[in-house]
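Omission of a single protein chain aside, the complex is shown with its protein chains in their original locations.
Labels run A and B following the written order; every chain starts at residue 1.
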Amino acid sequence: MEINDVILKTVTKIIVFIILTFGIELFLSGHHEPGGGFIGGLVLSSAFVLLYLVHDIETVHNGIPFDFKKIAAFGVFLAVGSGILSVLFGTKFLGQGSRVFDLPIFGETEISSVIVFEAGVALTVVGVVVTIILSISEDV
Amino acid sequence: METLITLLVGVLVTIAVYLLLSKNMIRVILGTAILSHAIHLLILTMGGLKKGGVPLIQGESGSYTDALPQALILTAIVISFAVTAFLLVLAYRTYKETGSDNLDALRGVNDE
Partner (left out) sequence: MMNNFLVMPMVAPLVTGIILIFLRSNVLLQRILAMISIVLTAGAGVYILNRIQLDGILRLDFGGWMPPYGILFVADSFATLLVLTSTVVTGIVLLYSFASTARAEEKMFYYPFIFFLLAGVNGSFLTGDIFNLFVCFEVMLLSSYALITLGGRKVQLVESIKYISINVLSSWFFLLAIAYLYGTVGTLNMAHLSVRVAEVGQGPLLTVISLIFLIVFSLKAGLLLYFWLPGSYSAPPTAVAALFGALLTKVGIYAMFRVFTLIFYHEPGVTHTLIAIMAILTMVGGSIGALAFQDIRQIVSYNVIISVGFILIGLVVSTDSAFQGAVYYLIHDMISKALLFLLAGTMIYLTGKSKIAEMSGLIRNYPLIGWLFFITMLAIAGIPPLSGFIGKVLIGQGAIEAKAYVLLGVGFISSIFVLYSLLRIFLNSFWGETIISEDEERPLKRGMAIPVLLLGILTVVLGFGPELLAPYVSDAANTLANPDVYIEAVMNGKD
């Protein structure tokens, strides 16, 4: 069944980038303001789901040739790995630290090691959500 | 406010139990989803509703709201999200395999 969805496709082209940017913004602001890996990841995955809805699965797979199961696994690995890494630095398991850097464009920015853990969470969420959507929709 | 939310929890649980007891698989899954919403609200209420400022380091000073219930709920949401998703996939597979989403019809299905 072909649906004439020119409007949807055109809007998606723009919207996807807005959603992705917003997702990253949410993810990065997670340290001192509302946000974080989980909701950042959910927003990011909604962009992917939108792509899958508008185009068919093969087209999106050609553009984004990742196995989302592996992305989820990599995310968990990153999250657990950040915990183990803190052991190697001589603190408690899952211990975190932060330091203020003077970056060229952003000025004084506080970067915390939590960001690795959060990135892991975000990737896990993206991987899991897309995997679930795909496994339900694959053979409809 | 607490009383109101508790009543809402009660209503949600009632709906969820009704759905859980139905024979349609999708309704049962929706029932589990609503059940988990009810418990999240209850955790929030048990932690006390809106007593202080936003629990952020740069927020206004003074007393903060207890942030723990939110953390608990976030974890519980993630888990119930995963379980609901799994159940949906499973229900779909079962429907394809047996051709029925009626739980009564699935009774006593044996191997062959």
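Here is the rule we use: contacts are C-beta pairs under 8 Å (C-beta built on N, C-alpha and C of every residue); 3 or more make two chains touch, one makes a residue touch a chain.
Keep in mind that what you see is a predicted model, and the values were worked out from it rather than measured.
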Among A:Leu8, A:Leu28, A:Leu50 or A:Leu94, residue touching the chain not depicted
A:Leu94
Can you name the residues of subunit A that touch the chain not displayed here?
69-70, 73-74, 76-77, 80-81, 83-84, 86-87, 90-96
Touching the missing chain, which residues of subunit B?
20, 25, 28, 32, 35-36, 39, 42-43, 45-47, 68-69, 72, 75-76, 79, 82-83, 86-87, 90-91, 93-94, 97-98, 103, 106, 109-111
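We take it that only the chains that are shown with their structure count from here on.
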Take the average of all CA coordinates in subunit A, do the same for subunit B, and state the distance between these two points in whole angstrom.
24
Give the list of subunit A residues in touch with subunit B in this complex.
32-34, 38, 128, 132, 135-136
In the complex, the residues of subunit B that touch subunit A are 56-58, 74, 78, 82, 85, 88-89, 92
